[in-house]
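Complex shown without one protein chain; remaining protein chains in place.
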Amino acid sequence: MNDWNLSVEQAVEFIEWCIERGITTFDHADIYGGDHRNEALFGEALKLEPSLREKIEIVTKCAISVPNARNPHIKTRFFNTDKEYILTQVNDSLDKLQCGYIDILLIHMFDLLIDPRELNETLLQLQSEGKVKYFGLSNHSPLEFDTLQKYSDINFVTHQFMLNPLGIQNYQNGTMTHCLKEGISPMIWSPLAGGRIFKPTSAVEENMHNVLEAIRQEQGLEHLDEVIYKWIFKHSSNPVIVLGTGNKERIERAIKSAEGPELTKEQWYKILVEAGYTLW
Amino acid sequence: MNDWNLSVEQAVEFIEWCIERGITTFDHADIYGGDHRNEALFGEALKLEPSLREKIEIVTKCAISVPNARNPHIKTRFFNTDKEYILTQVNDSLDKLQCGYIDILLIHMFDLLIDPRELNETLLQLQSEGKVKYFGLSNHSPLEFDTLQKYSDINFVTHQFMLNPLGIQNYQNGTMTHCLKEGISPMIWSPLAGGRIFKPTSAVEENMHNVLEAIRQEQGLEHLDEVIYKWIFKHSSNPVIVLGTGNKERIERAIKSAEGPELTKEQWYKILVEAGYTLW
Partner (left out) sequence: MNDWNLSVEQAVEFIEWCIERGITTFDHADIYGGDHRNEALFGEALKLEPSLREKIEIVTKCAISVPNARNPHIKTRFFNTDKEYILTQVNDSLDKLQCGYIDILLIHMFDLLIDPRELNETLLQLQSEGKVKYFGLSNHSPLEFDTLQKYSDINFVTHQFMLNPLGIQNYQNGTMTHCLKEGISPMIWSPLAGGRIFKPTSAVEENMHNVLEAIRQEQGLEHLDEVIYKWIFKHSSNPVIVLGTGNKERIERAIKSAEGPELTKEQWYKILVEAGYTLW
């Protein structure tokens, strides 16, 4: 939310506006905005209006090491799931968020050096201390997910990864099917491909724009983003969308997209195939 | 069988000819011949000679939506595993086949929008109604197969997919090994690559033709197709072959290929490597 240049008062207003519309989950990460800065603004809002906390769910993430106040000398980004590191990051997140607990903590990336037994201990400790209620993963392959779940006494409740009509690798590599298999509702980030779908700059993007626009007209929808939201929502794993925007009209269209007529199967497959999926 | 321009009487004769030679499984799909047309001819034969039914096993498939009488307006082919749709397709197949039950129903392609719990309900209903005895999948990846099996109370009895010396992707992507793991005998379609092996039109096809021809001579076999059938049969999962031909000589050679001397391991690997498999 830092990118949106909100004051603390505006942040409170925005959070309340979301809650009124049924959006109660807010997605953070230690690195968003740089070194807990987004969490800090959100925490200021919670401090100003403490009654908000019990009305919302806070998701945050850690495991990506980038240069920050504690570790200014990092040159290469890497992943870290050591117990000490995760506990430190969660404590910092709780400090910045100015609240006593996180609802869902996600391991932000698969750490190839992870010790799955140590991770299990770390998560159990965070849960028993009341610092984190639920846990999930982000950007893991099916095998990586299964490996960590095998050693974890706690069932992961979600898997957050990228999906949009310009980036369907998580359909192609089986990650979406894996969610279905494990009964997990994925959290989808970058549903609009950073806006590239609306302002195409290549033939591929132009083609997808036209495909979506034709379906928008068929469905009588107001805006292209509704076609995309409906395309994501239609999967049986019940995906939820992570909106990286403060644009209230866009948020309202996302809410609206979860209701009303779904895309037809033919429309849904048309988008998938035009996105490059090989059906045959 | 429509493609072969058989009369109903000729179809009866052909089916009886097959049964006499121990071929008792007949492979159909709702879309073969276009909108149940192949099933309809087969059904006419069963009506003319009802005693055939108990001597054979009928396989049919559904899940691919193409334009047909019920849905003339489809422009993009897509997959559909909704309960209502599958029940309709099976009822139509039973009508056209003019018989009371299907032996094995295959889900023709993996429907990315599938609800595995709904599929389970659908298959249980079809089984309890006596309309279908057994079930299987076709053209699924190992993960897709495992996902549907996990939610299915009924064990799938087969997996039908393509394999031939010009198309070994189901060795490369693990599908053949997955059959071994799950104890499933695959049904192999397109074993002769649509005849391309016999009339090569590229350097790759020419090379495979020569490799197979050399092995045919080493083994003293009559025809190239016997080399291919023996190559497919040699896998420990006990594959069966789906013959898309009414050519009686070819069928007799396929039967003969299941018996007699197998290819040597060296011959078998020679074909695999020349087909592009990376052993090292």
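Lettered A and B in written order, each chain numbered from 1.
Here is the rule we use: a residue touches a chain if its C-beta (ideal position, glycine included) is under 8 Å from a C-beta of that chain, and two chains touch if they have at least 3 such contacts.
Note that the coordinates shown come from a computational prediction; the quantities given were computed from them, not determined experimentally.
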The listed residue (B:43, B:116 or B:142) that touches the chain absent from the view is B:142
Quick one: say which of A:115, A:182, A:205 or A:262 touches the chain that got left out. A:115
May I ask which residue of B:174, B:200, B:246 or B:276 touches the chain that does not appear here? B:174
Omitted-chain footprint on chain B covers residues 142, 171, 174, 176-178, 180-181, 234-236, 265-266, 268-270, 272-273, 279
Determine and list the chain A residues touching the chain excluded from the picture. 65, 74-80, 109, 112-116, 141, 143-144, 146-147, 150
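Criterion: only the chains that are shown with their structure count from here on.
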In whole angstrom, the CA-centroid distance of chain A from chain B equals 42
